[in-house]
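Can you keep this structure in mind? I'll have questions shortly.
What you see is the complex with one protein chain gone and the rest in place.
Naming follows writing order (A and B), and every chain is counted from residue 1.
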Amino acid sequence: MKFPKFLAAAAVFYAVIMILSTLNILNGYFMIIINKSLIFVILAVSLNLINGITGQFSLGHMGFAGIGAYVSGTITAIILKLQIPHSFSMGAVGSEAIFIGAIIIGGIMAAFVGFLIGFPSLRLKGDYLAIVTLGFGEIIKTIINAIDYVGGPRGLSVPNFSNFTMIFVFAFITVAVIRNTIASSHGRAMLAVRENELAADLSGVDTTRYKVTGFAMGAFFAGIAGGLLAHLIYFTTPSQFGFLPSAMILILVYAGGMGSLTGSMIAAFLLTFLTEVLRIGIDWLNQTAKLPIGPEWTMVVYALILILVMLFKPNGLMGGKEAKILILERKTT
Amino acid sequence: MGSIINTQQVINGLQLGSIYALIALGYTMVYGIVRLINFAHGDFFMLGAYAAYASFYVFNSFIGEGSPLAFLVLIVAMIAGGAIASLSNLLAYKPLRYKPKLSSLVTAIGVSMFLEYFFSAFPFIGPSPRGFPEILPKVIYRGFGAEISNYVIIDLVVAAILMSGLTFLIQKTSLGRAMRAVSQDKDAAKLMGIDVERIITWTFAIGGAFAGAAGLLAGLTYPRIDPYMGIIPGLKAFIAAVLGGIGNVPGAMLGGYILGLAETFANAYNSILGDGIAFAVLIIVLLVRPTGILGEKIADKI
Partner (left out) sequence: MKPILSIKGMTHYFGGLKAVSNFNFDIPEGVIYGLIGPNGSGKTTTFNLITGIYTPTEGEITFEGKPIKGMKPYRIVQGGVARTFQNLRIFGAMSAIDNILVARHYTVKSGLASSILRTKSFLREEEAIHEEAMNLLKMMHLESRADEMAKNLPYGELRRLEIARALATKPKLILLDEPAAGMNPKEVQELMALIKQVRDDFKVTVFLIEHHMHLVMNICEYLKVLDFGETIAEGLPLEVGKNPKVLEAYLGKGGH
């Protein structure tokens, strides 16, 4: 099947970026943008699994990322304080393993919450499910805000353990796992749930199980992304995980095309780069033209992108299709 | 229990409930007529608050403080809410009217984001919260073991007047009849010569106007406004509408007051509970009686 090709392309991408980075052609600033893009790939692809593939409209995705961020951040911060193992610090032997462990535990906790949220939400359709998931996201935010131990609204300081290799590997695994899931009988079951839940039920599919599975898997990877992000930008705060950030990921998925993993990946890169371009533009306008333009204008652009996509190209960039390299179906005729 | 449910809390609860009820009405009317949860509705509320803020300062130079100014500000807030609602409908929702429901929902999210960030980014409006002016001097009365400010009375009275006006409109006018017809069966209404799009526009406008009024009242009562102030109240007002029966006008009023009271009592006990109670109400309603208190079952033909 096409998997080796995908692996090869990914390896090439990795090698190129590593080389350019080591040669300092791509400096630290640029690498942060690439790292952020990859993290958004994980977020977009995992949301696509819930919304696009299984057809469950979830608006609280960043809440899962928040759980991952706080759980993993707390673990690394504690271990750092306790100095286990000896001389545990960035780059020290064994620290990478602990970091990976913390990230994964963050993902598991997020998946657990996703599982819990999945159940009561199951009877709900479209609009109501959106509101309930939105509410859950806000509740998670409120709860974290109230926990003083992790800093409440001031946020949590997180050691900077994320690096390109780590993030890249996680992103690759995310896309590979989700893509392989979709290209299997289980994936078909999820798509059937999206297409016509009653017919899926009457074709022997345990729709409840697949809705919850979609939620839990999506939440798991979102939790991982949250952990990676927190360890990239040194901190995490509850405000990163409410409705508006979740809507951001939604924009990525819609712009790329519901159900298209390729679309989500492209959109993640495009929009992350666009954000930087806009930010530079705004800074420049502020300096030279002395216009008091705030950074929120980037978000205004995003909102407009979403509205325009929905009005004119509702299937997104990729129109719901996948690039050849990810294509799952074996042609039978 | 006495410290949680007492006269003061009841008064506060009714005050909060008035605001929720006004916002909830907009949600329920729009849902009743186009089966859309207008995510941006909470932002019309925000807009009303800002419009009130701006108009106060503009008109203050012409008219001195006092009731006429306050009345004018209320009118402006309502017009602003209604206008932005109609505009959103025209530009963003109408084109998607006959497309799958999800597209409208997502577009509504986009409109909501747009309004929040636009107001946040726009110079002179800005992301920082602003203190709302004292449009009418605050007077506090004491009695029955509680403090009642004239703001409470204003909130309750304005809400009552608007809600009675709406009830009159819906029951006794031809516009109201048309609105009821369209919400029952769009196609039948069309066949009877009703200009469905015009009715939809009016529904959005009225709902938006009520949200705008609520924005003014909220600014007055809890005098801190910011561009994101519509998100949580919007969510809660929606829950209130669901509680009362989404699509049901008296239901929205009932739901608003029940939620206002519940939240006030819960908050007195514990502030996290206060934030979470609306959400708990939503889960319970959806699991136990999804059509809400006054709602009706709509059967799905299988």
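Note that in this section a residue touches a chain if its C-beta (ideal position, glycine included) is under 8 Å from a C-beta of that chain, and two chains touch if they have at least 3 such contacts.
Since this is a predicted model, take the numbers as computed values, not measurements.
Screening A:Val177, A:Leu270 or A:Leu304 against the full complex identifies A:Val177 as the residue touching the chain left out. Contact between chain A and the unshown chain involves residues 1, 3, 177, 180-181, 184-189, 191-192, 195-196, 198-207, 213, 259, 320, 329-333.
Everything that follows uses one rule, which is that only the chains that are shown with their structure count from here on.
With centres taken as mean Cα positions, chain B sits 33 Å from chain A. Residues 36-37, 92, 95-96, 99, 101-103, 105-107, 109-114, 116-118, 120-121, 123, 126-127, 228, 231-232, 235, 238-239, 242, 271-272, 275-276, 278-279, 282-283, 286-287, 290, 302 of chain B are the ones touching chain A in the complex. Across the complex, chain A meets chain B through its residues 57, 59, 120, 123-124, 126-128, 130-132, 134-136, 138-139, 142-143, 146, 198, 242-244, 247, 250-251, 254, 291-297, 299-300, 302-304, 306-307, 310-311, 314.
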